[in-house]
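Note that this complex is displayed minus one protein chain, with the remaining chains in position.
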Amino acid sequence: MMDYSQFLLMPQEIGLLLVFLLVFIYDTFMPERTQRYMPVFTVIMMALYTIYCFCCPAAVGEAFGGMFESNAPTWVMKNILNVGVLLVLLQAVKWTNSDFVSVRRGEFYELTLLTLFGMFLMISARHFLLFVIGLETASLPIAALAAFEKRYYESHEAAAKYIFTAIFSSAIFLLGISFVYGMSGSLYFKEIATALIGNHSALLIAALAFVIAGVGFKLSLVPFHLWTADVYQGSPTAVTSYLSVISKGAAAFSFLVILVQVFGAAYSQVWEWMLYAIIVLTITLGNLFAVRQRNLKRFLAFSSISQAGYIMLGIIAVNVMGMSSMIYYVLVYIFSNLAAFGVIAAIERQTGRVTMDDYNGLFKTNPWLAFTMMLAMFSLGGIPPFAGFFSKFFIFVGACHQGSVAIYALVLIALVNTIISLYYYLLVVKAMFLRQDDCVIPTIKSHWTERTGMILCVLGVIFIGLISCIYAYINGAVDAIGAMFAAIQ
Amino acid sequence: MELFNNILIYFVIVPLLTLGGLALCSNRGIKAIRTVAVVGACALMVLAVWLVSIFLQARGAGDTSEMILRSDVMWYAPFNVHLALGVDGVSVVMILLSAFIVFAGVFASWKMNPLPKQFFMWFFLLSTGVFGFFISIDLFTMFMFYEVALIPMYLLIGVWGSGNKNYSAMKLTLMLMGGSAFLMLGLIGIYFHSAPEGQPLTMNILDIAHNDAIPHSWQYVLFPLTFVGFGVLGAMFPFHTWSPDGHASAPTAVSMLHAGVLMKLGGYGCFRIAIYLMPFAANELAWIFLLLTGFSIVYGALSACVQTDLKYINAYSSVSHCGMVLFAILMFNTTAMTGAVLQMLSHGLMTALFFALIGMIYGRTHTRDIRDMGGMMHIMPYLGVGYVIAGLASLGLPFLSGFAAEMTIFFGSFQHTDTFHRVLTIMATTSIVVTAVYILRVVAKLLFGEVQDEHHRTLTDASWEERLSTATLILAVAAIGCFPNFFINIISSSFDPVVKALQAALPL
Amino acid sequence: MESVGNIILYFIVAIAIIVFSVLTVTTRKILRSATYLLFVLFATAIIYFQMDYQFLGAVQIAVYAGGILVLFVFAIMLTQQPGKSAEALTSQRRCLGLVAALCGVALCGYGLFSYAGFAGKLLSSGVDINMEKIGQFLLSTDKYGYLLPFEAISVLLLACIIGGVVIARRR
Amino acid sequence: MDLTLFMYLIPSLIMFGCGVYGFITRKNMIAIMISLELMLNSVDINFVVFNRYLFPGQMDGMFFSLFAIAIAAAETALALAIIINVFRIAKKVDINEITKLKF
Partner (left out) sequence: MPLNLAIVVVALPLFMFLFLGLVGVKMGRKITGVIGVLAMLVDTILAYGVALTYFFGSGEGQIVDGVRQAVVVANPAWLSFTDTLVVRMGVLVDPIAAMMLVVITTVSLMVHLYSLGYMSDHDGNAEKGFQRYYAFLALFTFSMLGLVVATNVFQIFVFFEMVGLSSYLLIGFYYSTPAANHANKKAFIVTRLADLFFLLGVMILSYYTKTFDFDQLVFGPTMSGSLETAQSAISTAGGATFLGCSVMAWALTFIFIGGAGKSAMYPLHIWLPDAMEGPTPVSALIHAATMVVAGVFLVARLFPLYVLVQGAMNIILVVGAFTAFYAAAIACTQSDIKRALAFSTISQIAFMMTSLAVSSNENSLIEIHEGYGLGYMASMFHLFTHAMFKALLFLCAGAIIHAVHSNENDKMHGLHKFMPITSICFLIGCLAIAGIPPFAGFFSKDEILVAAYHRGLGWGLWMSMVACMTAFYMFRIYYLIFFWKKHEVHDEHHAPKDQPWTMTLPLIILAAISCVAGFVPFHDLVTWDGHALHTSIDWTVAGSSIGVALVGICLATVMYRKENPLPERMANAMRGLWTASYKRFYMDELYQFITHKVIFQTICVPIAWFDRHIIDGFFNLLADATNSLSFGIRRLQSGSIQAYVYVYLLGALLLAAITMVCVLL
């Protein structure tokens, strides 16, 4: 039976494709002189689409025989990603209009939207084939985006590193899935879950390890993270910010869905401990690497690795509180990190300077940029009253809700690590506020789009935590699928 | 909104409004900045005095509830986090203390340069955290305000500090945040055991204490976590090392606020959260912390004897005095705990006074090394007299605050019948001699004797705002010293629930 | 009991796959490497035929052997520097690689061979897989239908095309 | 003699192992790409064999392989494009050359 009405269950995906098509048409058919308004056009389209998604009620249901599922949490997650992408695009407007990039600016927006589409598929996929396609759609074009700054050698190196690691990891991931398929005979999450109940074989463990490695690559969990820093550093800042927040958020969500929905039965036996070890490693190593970084993009790469470890706490919790805290964490992380990247991008675009030492005395010349950066750092470090504090607290509470002593120990490790992380976040603040330098970055006039983006981020960083209804909104959405966790515990 | 009918919320709103007002000022309009800051500080002072009178009226009218001025607004329903407000005697006097020190601090940083606007903004953010902490009775909001109060320290020291400020600021922030990391875990643990099986979990301190549901095995873990967490801020040995460096580098008003109020958060939290909520473990484990704090009283005092930097001396003296606060809290009887709060008040005011004076002296001589100074009494008699008064308060002279506090602590502690507590008490009392030694040593070197540096002869005495700032504090110190019973009456009944809980938790 | 022909074919294919795989990664000439890969791919296609998935086998030959390999050859031609002899491997590197590969194989092998569900499974006959069925499943929206992946992969390919454009552009 | 499931898994596994070995040891980026093809190909065999042996009633594995081939093609195309791009700048396809970003 061909029931095309099932497509109506995916309004967000279709809406996104529509935006993509409009952008594509604009890029392809509009005259050259209007091309420079293309970025703004994209942003406006994206904004309209985002607002629309927020306004209309969540589509709930399964389509294509359970291959695709839309429910309240996926809806919320996609909305959050939309907001994030909107911010990224906003901050990229000026950059894409710059001399060296402007010829390819259409492609930037198209690829961004298409990868977002891939992420949507990842989030909603309840079938491994669809998931793999989503994963590839979300990761392959990023290699092209990484190579966007053709002038710079680093950009190419980043792209090469990314694509090789990505293909390798997808091969590992596919191997894992092939094992799963061999054991269950299906690719539908639900059927696999049923078939795997009581299965603790070596093969399952191997498969799980490979699946975790495959998705862990996207999330840059240790030890699958080594590409991260190089790629973040080499890519254009807009791409880095996109990679660090959007891609990570989507992967985290789908990771949770896979682990809980597919392998839920093996939680306490198998993957709780795998994830446990990975979280400890991720948070600790990420922090240790970050401590010594001078290049801010590279620095944020390591910081994002350790942040991913915190996000994983929401998964290991396997409960509603953990999941909603995780989504909330991603939301807050998007705002905080994008605020930081916004500043970096604005400064890099005009002066080309990205190391921490370049930021010495920034406060004197660019107080607002420094202020934004500081808020971002505080939020990332989990300092109240900024949103990062709330998200960290909630994710710890969510994790501890799981109840075992081991998780308390894990949270303690995470907490001790927050001190290290605070140290390096404060290093940035120190550079901007405490240090003096002879060649301070001159006063910069940032473009209104950049400024809007940063202001939005700052507002988000300040108010997301204080306004409790945002968390309540997420929590309400996750509550709707609370049954998913009930099976585990 | 029901919340806004409660006077307590204005202790948070007023500093925030001041913060906003300062944000609107231009960095060049120093007059406007000062005006806004002074208005904010005065408003806080008025509010605090008003609060005391409300409290006295309520108690006078026979309101014996544990907390008065309760308000409760749901904030984060999934975690049962409320914006729960309420004060008892201890919080009231703490708020009063904070208001005093904020007031004095504003005047002490009158000529702050550079970036006065930013300085005052951070300053008021810090005070927001402090006041918020004292008015909250919800674990989450308390913790949030606690950290809000901590982080401005980094910039306040880092930007406006002196000496090895980068190192000190980082060390202070990291160590305090390290403490709060333990604390956070402790609070989460408390939250998950806050109610008996089947009842909704709560973050409200009073409810948790009322439920008394934390299993004993968990108390053994959570009590040390929370106690150490707060203890770090309370300069508990061996987690006190941030204090000498931090204070040495901090600008005057920040040292004042930090030593005067922020370190009190530690003691306050220890008693309000660690001991009150986990009386069983408190009884069982108190001896460890008694040893530590008892040791740190003498240890801090002895260390202070050899320092040559004025601020280091004061910082170590704070270690000693704050050790006494925790020591007294751990004695678990009303008298000693009342003494602890008195000591918090006393130490807060007199250390603030000390730091204010040191800052003013340093601002003139540009050195804090007592070996380089001498005969300051000739040159700046007002500051000299102030310093002597602060010193006398510190060494526990009657009719100044330190005496009443220390005596209450000693006599309260001595009410224990067992040798362990008594020996510790005697050990603690020896500090009064050592304190005298280092205080008089400084006074002799710094104020008396010959003028060491001829350039110092041209220095001027305190300006009017400096006089106002120090006079406020001196008056407060004398007020506590002369009328201790006024404060004791406010404070002591607040300890009844705690002491009752502790006794109920004692194994029969 | 399998037919002898099948068994012989299997051995030929298996040995070809093993030998050429090893050669692919050990030969020092890059072009030869590509050629050996071609053989491996062909052998794989034969396995697909053996499994009665003729369509898949055809795709394997067409896409892989016909498409991808040509790409490889072009790339090799583009990048090969005349006169430059092939790479020389250090033994340390080889050891490291060998360790990793063997560990991986051992672990997966242990997992696969210890899994009770796989032991002694034989090929069942009588499976009818025709093109019509494949086509229907491919465009079905029901369970086991693959319309959505089919659409999605088109997006993926589009994205890759655009990506390729970005990369290939001179500026 | 029977052709069991394992007999097909062995070459597939070895192919994968060779792919891993090649990826780690080869210096030429194109050779690495070729190794990756081996890995992807071996996974396809797994799917097909599992499908045919264990679950002959359905065609999920076969379809997965089908799509995997397409994905592999896309990946290869993109990767080769990037390799050539790198070659245009570095004039080399040696993977040891692209280690400028580190630590």
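To keep things simple, chains are lettered A, B, C and D as they appear, and every chain counts its residues starting from 1.
Please note the rule applied: a residue touches a chain if its C-beta (ideal position, glycine included) is under 8 Å from a C-beta of that chain, and two chains touch if they have at least 3 such contacts.
All figures in this text were calculated on a predicted structure; none of them were measured in a lab.
Taking every chain of the complex into account, the absent chain touches A, B, C, D. Within the full complex, the residue among B:3, B:49 or B:433 touching the omitted chain is B:433.
Interface note: of B:135, B:292, B:404 or B:498, the residue touching the hidden chain in the full complex is B:404.
From the options B:70, B:210, B:378 or B:467, the residue with contact to the chain not on display is B:378. Interface note: of A:108, A:224, A:253 or A:333, the residue touching the hidden chain in the full complex is A:224.
Remark: the residues of chain D touching the chain excluded from display are 20, 23-25, 32, 95-96, 98-103. Taking the complete complex into account, residues 160-161, 164-165, 168-169, 172, 200, 202, 205-206, 208-210, 212-213, 217, 222-224, 226-227, 229-230, 269-270, 273-274, 277-278, 285, 288-289, 291-292, 420, 423 of chain A touch the chain not shown. Contact between chain B and the absent chain runs through residues 171, 174-175, 237-238, 240-241, 245, 299, 302-303, 305-307, 316, 334-335, 375, 377-378, 392, 395-399, 403-404, 407-408, 410-412, 414-415, 425-426, 429-430, 432-433, 436-437, 440-441, 444, 447-451, 484-485, 488, 492.
Here is the rule we go by: only the chains that are shown with their structure count from here on.
Inter-chain spacing, taken between the CA centroids of chain A and chain D, is 27 Å. Computed centre separation for the pair chain C/chain D is 6 angstrom, with centres defined by C-alpha atoms.
Centroids of chain A and chain B (each the mean of its C-alpha atoms) stand 42 Å apart. Within chain B, contacts with two or more other chains are made by no residue at all.
Among the residues of chain D, those touching two or more other chains are numbered 16, 19, 51, 54, 58, 60, 63, 67, 71, 74, 78, 82-83, 85.
Of all possible chain pairings, those that touch are A-B, A-C, A-D, C-D.
Residue ranges of chain A in contact with chain B, taken from their complex: 321, 324, 378, 383-385, 389, 393-394, 396-397, 400-401, 403, 408, 411-412, 415-416, 418-419, 422-423, 426, 429-430, 433-434, 468, 471-472, 475.
Partner chain A is touched in their complex by these residues of chain C: 107-108, 110-112, 114-118, 139-149, 152-153, 155-156, 158-160, 162-167, 169, 171.
Within the complex formed with chain D, the residues of chain C that make contact are 1-2, 6-7, 10, 13-14, 17-18, 21-22, 24-25, 30, 33-34, 37, 40-41, 44, 47-48, 51-53, 55-56, 59-60, 63-64, 67-68, 71-72, 75-76, 78-79, 87, 89, 93-94, 96-98, 100-102, 104-105, 108-109, 112-113, 117-124, 127, 129, 133-134, 137-138, 144, 146, 149, 153, 156-157, 160, 163-164, 167-168.
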